[in-house]
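Every protein chain but one is kept in place in this view of the complex.
Chain IDs A, B and C follow the sequence of writing; residue 1 opens each chain.
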């Protein structure tokens, strides 16, 4: 399948458009029964393509402008360790994942973005060639499948991300890069401002953060990145794809350090109104590529698209099945439900956990 | 499509087997972008059959023995009011929904169950013929599609449920019936014990509760039903399909009365370990048809199947992507994550809400 | 010291007056350093009379119409077991406690009430004479000191309370009696309605509850007592002296069953606005003897007196140092503090615990 001709990612961002990203695949597909927690490898693309295709479609319907290929941790070292799929190779996964993403992207006006992430071999400076070889191998497939742009995401060491960017830019495709770091910086204590500078100098045209911490903390980090770039006189587009979980109790290890990770995070899931607030704050901070990571389900992406509909000029297809700010409750025969058809109800609500034996914060294990 | 020959629902239950039900369709498809909250009608069966089929498949993979047709609120009065799908009739929806359920059921060894629910016309004794006509109309389609058994579910007045059962039993198919009531009884204050007696006398072979309140409260109600039947010297199988939300603060109006309904329930979602506990308690209480309603996602159904695997003798397909009690974390490279590969960790965890500004209970609006 | 001539307790209640009780002595004196938790015996009356006198005075200033003698658990068996005061006898304690209460009562217009409580010897019917002998011994001192009226309080078995009342009424003094029971009834499952009937039949002119559970639950219980008396055609005054702790998680064992008892109850302490609400509800329920038990400090008693000032026609002395509903904040130089000089601020506030690692309810040990 080849790409339909449409405006590229940089054309869109350069024109000042808001780009809505998609949500999280691995945690959602774990809940649907197709991904094994722990190693999180994406063999479902080969084993159950219909399940992966369906989730892509839901994000597309919800308003996502980008389909990220379901290739997370699809590098040989990770797949081998997982033992999840002994007869499947990463090359197979990556090829099929690109095809699925393209198929669904073509159903709307979306772009296909293929990603690489932190490897298992990174140690220090000495591992550069090893890391780059792994990235290169993935890139070869992505280029053969002619994806629209590339992302180096979910890196905890900016140094490793820089290496990945250096490989990806050789393709001539636009390159984005996001780190999974807290407002305090990367694992090596490089501050967000400096991280952004290094990524842009390496060739990334879009920089930001993804995963590990919640929208509030991610916004903090990207704002620091912006300041760093401004101070350095560098220009790049800003991107944010936070967790869909509230975790103010996280340390720099992110939500992986919480005792609830990964099997008891339900009570932390953000709701659609939290997403409205996050979308508005991200936009106001000057970020134009706005999506989600683990915990972001299709309806969260729809909330992004609905909050930013005034700026974008249109609502996504899935809004046909959603009244803005609860307005679909107006037809309820129960007066107390009808009374909730109101923006102020949902904006001011402090939702109860229903768990009186549970606290509001945990002590992280890490 | 016709049914493959397999053991019927009563044969299974009479033989002492555990039957795992499926989870909730409307809320989950709302989140996926296919159902509109408020009226909750199931036109997605016609508009987006692939989305409905996929959710059925996920429940099947998770271990469900029954595929309930996605026909909730599919009666003309509800669909007209909703305005969600002006060019689609309930007959169309019901037909397609039966076909989809059958198609997926045949992929495993599952049964197809078609359901009717409370109507909008019920008032009092005078509405009997009107209610029965609506039920009859739905039943005609279900019989034409040769479903395996029938359910009258989500009734708040036992009187209306009895009428529905009276219609359904004319088919000769096995009939189940569940009420959406609290431990205090139905809306007219008929106690659970008496409700069960009336349903069984009307011809239901399987009785219990679904929706509206949480597993703890549903268990309480079904236990009362059991006592009522025992005292009356009646025999029937017991069934339970509770909410997948913690709501100890509910009044008899159920979760619909909570200010979080339906758009801010995230923090109340039960986790897989809560489901293990619920499954065990339901089994111990003598209930053998055990499923879920709104809030139950595929992984919750898998948790039912995993908890009851010793009794059932097998694990469901989706357990290939899940380590029992977190065991898949044993391979983690992070020692603090590895330490969570333990039943005691998950059983004893009191998961934090991550929301220090929110309470643990709400004051219901109703 | 002899009593000043003033209106007796029954004259006041018969005339429809509101009688404000005092608060809790043992827990407050534990915090001040004079009572040992565990056995809770009142030797401080002899060892540190100035400390006991001061607390009495604070309750008097706060509006209490009754000074209860600090003689809780002052019977020989309890004092011996405690080992707290090897050289002090109960007779000494009881005498001094009566003197202190009288001294302070005379500083205002208050009455002195002397109390007996559950004994350590109660088992069953066979222990009647033993229990009565202990009560009689305490009563002898109280009569010698000419207290104004008597109370049999903090009984968990209504049977034992009846015996105590039977002894106390022989004195000719008015007798009140309160049980430390939950809305479910006494330890032997005698329901509150029946408990009230038995106490009144034994001769108590004032009946109700004290201690063990919170204001909400105590109100529930006294309402049941009232219904029981009404149904039986009996007349008595109603009395309530609940805990000053929120404990909706209590079982029938009361707050003693909570893991926080007795050294970590701080976060449960009711505030003055909770007391306003409680006072109003008690009054509306027809209760006219309204006080507090453990956890009620002087400012809680003042809140009772302030809420019921319209009915009583006056404010207590300590209100000279308190603005109604926060009005004293009007003079604040900080605008955000000044804004709190408002009834609606305090009535609607949901005070935070400041403890994000803690839950809102506990699982009782008992």
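Here is the rule we go by: a residue touches a chain if its C-beta (ideal position, glycine included) is under 8 Å from a C-beta of that chain, and two chains touch if they have at least 3 such contacts.
Just so it is clear, the structure is predicted and the values come from calculations on it, not from any experiment.
Shown chains touched by the undisplayed chain in the intact complex: A, B, C. Screening C:125, C:189 or C:334 against the full complex identifies C:334 as the residue touching the chain left out.
On the side of chain C, touch with the chain left out of the figure occurs at residues 30-39, 50-51, 54, 57-58, 61-62, 81-82, 84, 120, 214, 245-249, 256-261, 263-273, 297-299, 302, 317-318, 320-323, 326, 328-334, 336-337, 339-340, 345-346, 349-362, 365-366.
One chain is missing from the display, and on chain A it is touched by residues 350, 352, 356, 359-361. The chain not shown here touches chain B at positions 249, 355-363.
In the analysis below, only the chains that are shown with their structure count from here on.
With centres computed from Cα atoms alone, the innermost chain of the structure is B. Where the sister copies chain A and chain C meet, the same residue numbers recur on both sides for over half of the interface positions. The pair of chains sharing the greatest count of C-beta contacts is A-B. The geometric centre of chain A is 32 Å away from that of chain B, both derived from CA atoms. Averaging Cα coordinates per chain places chain B and chain C 50 Å apart.
Residue positions of chain C with contacts to 2 or more other chains are 356, 359-361.
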